[in-house]
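Here the structure is laid out as structure tokens; the discussion comes afterwards.
With one protein chain held back, the other chains of the complex are shown just where they sit.
And now, chain A:
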Amino acid sequence: MNKDENNYQNWRLAVDADGLAWATLDKAGESTNSLSSAVMDELALILDRLDSSPPRGLIFRSGKSAGFIAGADIQEFTQLDTAAKGVALVERGWQLFNRLAAVTYPTLALVRGHCLGGGLELALACRYLLAVDEPTTRLGLPEVMLGIVPGWGGMLRLPARIGPQAALDMMLTGKSLDAKRAKRAGLADDCVPARVMDNAAALLVLADQPRRRPALLQRLLNGGPLRPLVARAARKQVGKRARIEHYPAPYAIIELWEKHQGNALAAPELIDRLVRSPTARNLVRVFFMQERLKGFGKASNFQAKRVHVVGAGVMGGDIAAWCALRGLTVTLQDQGMERIAPALQRAYAAYAKRIRDPYELRSAMDRLIPDPEGHGARSADVVIEAIFENLEAKRALLEQLDAVIKPDAVLATNTSSLRIEDLNSCLSRPGRLIGIHFFNPVAKMPLVEVVAADGADAETLARGTAFVKQIDRLPLPVKSAPGFLVNAVLGPYMLEAMRAVDEGLALETVDEAMLAFGMPMGPIELVDMVGLDVAMAAGKSLAGGNAEPPRCLVEHYNAGHLGKKAGRGFYQYRAGKVAKGVPGTVPAGLAERLLAPLLDQTQKLVSDGVVADADLADAGVIFGTGFAPFTGGPLHYMRNRSA
């Protein structure tokens, strides 16, 4: 191959014996490719050079093992404070990719691993897209999750390539496709194993056959007259999940596609609105907080292979299933196979929904080993206690485990209400016990609190945090204190909501106040979800026993309405679905009133040092409770409100 004599910082360009140019993106100083302005500028230079001596074809590929291109450089989004800057950013990619799409020679993107946002927009600007059939290959336009729009041609080319319905679905939800689905949808021209990808890429480009077009119906829907119909349906869908005042981006995507051929430059007022709304800034902020949490897991290079979980109830069983899904070999202990079997059943049902390859599904189940006698503890790298919340039972168990586990194993408790200091005193080294506190449902809640008691062993904490990162959860370091961060913050909030019910407000009205604020679930429904028994017990220990519990809680509790799990709590549940009435008019200031105790408590926990700083508290409350992400978190919200 002839190497290009130009010296690019981020690209390698070579022409092979067939006259094909191979442009390899290998962004300097990073493990992942993103489309920074430097990368884009160099791409323009490459196109200049190829204009002067056109190759037989051009193939884009990645020089990173992590994937193709993760998207735009999100760091650059943080500087978007004026509409002019927003327009300039859009313009850069829109024009460059239009130029790429117009070159005379055939082009192809060889996609292996993630191909997201701007990365997919680059790939869409190529004539062909070849996806490598590996589990890590994902193609998507997740811009909406950062409160922005796919303005570099995604809104133009994705609907044209796969039809507007599928394209809008991807752009409005941020959902990505794997290689096989990408081929089926018509996004990828082919889906091949890695061993033939180079040959396949070269053959596709050299053959330069016309692409397969989307079905006639999809082409009609993407044409002028029928667009409003599709747009209306899409708006209705989005309306169910996101209110325009909270999340303007999805509505902007629909409008740009419907009226402007996906060209954001044609509607600068829309870009202006997005850039000015705090949502995009806050969502980018949330993105970086997420990166910060992930970073905690990198403090140790500990890699667990074997996990032992004691307690096969909902939490323990789901923790074990999650770890096995993430590739670890897990032994799950409880008193007898009959107690473990329901956890295996839940795991099987959950895996069957997620995993389509029957061999992969089988090996995930093979890794989840029922262990009624607890033999697996001896060889485990991480041992998690998740039995019922009883001090004596937990102490006895931990003492037994302490005697048999490996000296350097991470010993953790999933307790939510007991003090680690009360649990660890029976151990050979009290400092070896840490809290690894998961939230329910484990597979859906990204946050895990890593709890340090006084005198906790630093190395064990680092390993525990690395383990949480290893299983793709976000570790939040917290100090041992009642309720840690998340439950301590939710307690007073739910309490206040129940007091409002005691004052005569309808359940639905109380919940609606917070849904309108942007919470994923109302506080009363949340109590049902947590369980009224848990709320009663937690209320006693968290409130210190001096406060009278809400009347409505006591009444339902005494009537045996224990929440969603019992089919009845504050609400009735049919087949796991809540039956809610129509909310009444929400009294002015109700949301602020319900929120106040949550905000105060978050502030207090930061002052008390339970969580290291305000940003981490915001991250914890967002990822642990679903607190409206567009606000940037409770403390951020409080600061902005008073500003």
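Here is the rule we use: a residue touches a chain if its C-beta (ideal position, glycine included) is under 8 Å from a C-beta of that chain, and two chains touch if they have at least 3 such contacts; residues count from 1.
Just so we're on the same page, contacts and distances are computed from a predicted model.
Novice: From the names "Phosphoribosylformylglycinamidine synthase subunit PurQ", "ABC transporter ATP-binding protein", "Peptidoglycan glycosyltransferase" or "Beta-ketoadipyl-CoA thiolase", which one matches the UniProt record for the unseen chain?
Specialist: From the listed options "Phosphoribosylformylglycinamidine synthase subunit PurQ", "ABC transporter ATP-binding protein", "Peptidoglycan glycosyltransferase" or "Beta-ketoadipyl-CoA thiolase", the omitted chain resolves to "Beta-ketoadipyl-CoA thiolase".
Novice: Looking at the whole complex, which of A:200, A:270, A:340 or A:386 touches the chain that is not displayed?
Specialist: Considering all chains, including the one not shown, the answer is A:340.
Novice: So one chain is hidden, and I want to know which residue out of A:291, A:373, A:454 or A:472 touches that hidden chain in the complete assembly.
Specialist: A:373
Novice: Which residue numbers on chain A touch the omitted chain?
Specialist: Its contact residues with the unshown chain are 329, 331, 337-338, 340-342, 344-346, 348-349, 352, 362-363, 365-367, 369-371, 373, 375-376, 378-379.
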